[in-house]
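To start, the structure under review is shown below, and the notes come after it.
Removed from the display is one protein chain of the complex; every other protein chain stays in position.
What follows is subunit A.
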Amino acid sequence: MEKLVVIGAGMASGRLLEHLFDAAPGAFEVTLFNAEPRGNYNRIMLSPVLSGEKSYAEIVTHDDDWYAQHGVTCRFGERVVNIDRDRKIVVGENGEVPYDRLVIATGSDAFIIPCPGHDLPGVIAYRDLDDTNKMIDTCGKPGARAVVIGGGLLGLEAAAGLRLRGMDVTVLHLSGHLMERQLDAAAGYLLRADLERRGITVMTEASTKAVRGTDAVEAVELEDGTMLPADLVVMAVGIRPSVAVAKAAGLTVNRAINVDAQMRTSDDSIYAVGECVEFAGQLFGLVAPLYDQAKVLAATLLGDDAAFMPKQLSTKLKVTGCDLFSAGDFAEGPGREDIVFRDPARGIYKRLVIEDDRLVGAVMYGDTADGNWFFGLIKDETDISDMRESLIFGPAYQGGSSVDPMAAVAALPADAEICGCNGVCKGQIVEAIEGGATDLGAVRATTKASASCGTCTGLVEQVLAATLGDDFTLPTAQPVCGCTDLSHEDVRRLIKSQELKSQPAVWQELGWSTPNGCHVCRPAINYYLLADWPVEYKDDPQSRFVNERKHANIQKDGTFSVVPRMWGGITSASELRAIADVADKYDVPTVKVTGGQRIDLLGVKGEDLPAMWADLNAAGMVSGHAYSKGLRTVKTCVGTDHCRFGTQDSTGLGIRLEKYLWGSWTPHKVKLAVSGCPRNCAEATCKDVGIICVDSGFEVGVGGAAGMDLKETEPLVKVATEDEAVEWTVASIQLYREHAKYLDRAYKWVGKVGLDWVRETLSDDVERKALVERFDLSQTIYRTDPWAEHTPRESASRFAPLTDLTLEAAE
């Protein structure tokens, strides 16, 4: 009988032994070493053991009886010291064992972040039953808190288990969304929401600086200084193949033990299987390829032909109630097409990625029933061109006619619920329509359908259309873009009412038909989010037009213009000298005075921008934001300081306003002016907000324009003091920020909502002050100089010449 020694009693070697004993019972005399003091158990089911939803006894794959029945000599709890290849001996801690053939199945070790404190008691990896039991023991301590580092599969399963056992749990994840290797941002958003519903705190873009504690773990410190108290730290950031024994034995080891397709190492008598192997440059961490390897190795050992070939993999998360599925490659790329289905009410997101008429990737959350079918299409590289239209609906729809949403709505029974918020069924809506409610507003007023969250608006309209036939015409409100049926106004309302605070939240909860929006909707949504949730939402530069990304206006020849801010149009000799120096130093071809009382340096090369900004910063100047949908300029006349007609300090008020408002983002650009008397030298009556100083105080007007349209401001209010003028101005801009459609100038917005409503709203003292407070809060985040944030060294590459100038400019 051949002597077979196996090092490691994990799932791969366990499956290998099953195959061997099935195919050739008695062919091998097996000795099985395992560093753990137990045999093979289903390691991937440790998470439900941690959570209490399975018992260890249930996950044992091979018990003592099984090993005895197959004559396996078990050397459990004994580490292998070395392999003597010349003598064909494995040396264990308790003695030597000769082999004819040897299988190395040492698996992997957890990667421990080598940060300060990583070796404190209480910091554990999550690899085996002992780790699991340590976690369970810690859960028994009153008030115990856990920090799980790593928001991948293992980390999240650990977090859910610890939470179920009663711990306060925080998950730290370096990337922008959870499980970024398996999920896109949309599915990551839903997963995060699911975990947060379980009381788990999730922190993304969180980098661990150190584990703190004296005799044991006490806290985790993040790079940003945040300190998270912890009694247990679980490191679940990745694995490293366990190759020390193989390496010491002189086998070829790269990142792991190199094997050929028959699982043979560089020594003909030694084989390797599982997480410790590297095949064709690949490492393996999921169980499916490990089982394939075991099957191939069994055949090899028995002298049969077999070759290991890596296959596509799919992922599932074992957290009860979190239903996700991911397979294949779902990165965006040229030539790839997305099919997206979202059902916000049910928390469902499905995305298929198609390339060359083949399904190459699938991500699903909430509805994973068809996961295996899609996985089959990916593995088999099936041509899906014939079923493209209905592919996302799964196998049940294939072979039938394409899905007509109108037909689907018409076929709904009368008791089918249309509006989940208010519990309104189709029958009630039809009854209302037949009773004379023939448009959306009337149905809403009669039945309350779509009156709350509004996401069923499209469905209600379809019921209207199905009931009224040709008598129904869809309302004229234009959708934001092709990604959604919702109008800008609807989106703004829903972002507020549903408290949507991230782009993935908007895409999912409002049922976007694309994975991440498009070049039309993304700038708008980015603006709405930062305007409504200045603290919670982080501005996304990638969702901005090129001018705002570059902090400069791109010109038609690909160069840029640079405009330093001059508060209220006031400058000084030193500022002018600095501007002249910059113009000389960077060979600026054109220097122009603008209509907004600024100096524009035109023809600047992209790569010079950061250095030029640094020079202007050094001279005390900041960005004039001449490129932004935000506050541009406050133009002033000289007022009482110099002019004999001046009635108030118009220059002082202009400077005060500009210093208050600068840096703020608005739906479109905002220009102000303050004139010191009704002669209006600062041309205040054609600005978004214009103030005319008079003997009795200040006349504040809004909604002026002097561009494609020419329009005089409309009088908003007359106030006696400068403080009041500032308060009304700021409040009116905040009202515009909170309610206007993106890319509507203030005059268009006032035209839509009516000056009376603006005046009435702002006349409410409480509301006016609240608007100012919200503006102030936003300014704590956004009143910053973008130039100063870009030091020359770190950002020069970002401003290198553009090769693609086709991006649509904002203006």
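Here, contacts are C-beta pairs under 8 Å (C-beta built on N, C-alpha and C of every residue); 3 or more make two chains touch, one makes a residue touch a chain; residues count from 1.
Here, contacts and distances are computed from a predicted model.
Name of the non-displayed chain as stated in its UniProt record, restricted to "Carbohydrate ABC transporter substrate-binding protein (CUT1 family)", "GAF domain-containing protein", "Ferredoxin" or "Maltose/maltodextrin transport system permease protein": "GAF domain-containing protein". Contact with the undisplayed chain is limited, among A:L32, A:I200 or A:L661, to A:I200. Here the missing chain is touched by one residue of A:C139, A:I525, A:V546 or A:I579, and it is A:C139.
For the chain missing from the display, the contacting residue among A:R346, A:H519 or A:H642 is A:R346, taking the whole complex into account.
One of A:P37, A:G166 or A:G620 touches the chain omitted from the figure, and that residue is A:G166. Among the residues A:T226, A:Q282 or A:N372, only A:N372 touches the chain that is left out of the figure. For subunit A, the residues touching the absent chain in the complete assembly are 42, 44-45, 51-55, 58-59, 136-137, 139-144, 160, 163-167, 197-200, 316, 320-323, 346, 348, 366-372, 396, 417, 420, 423.
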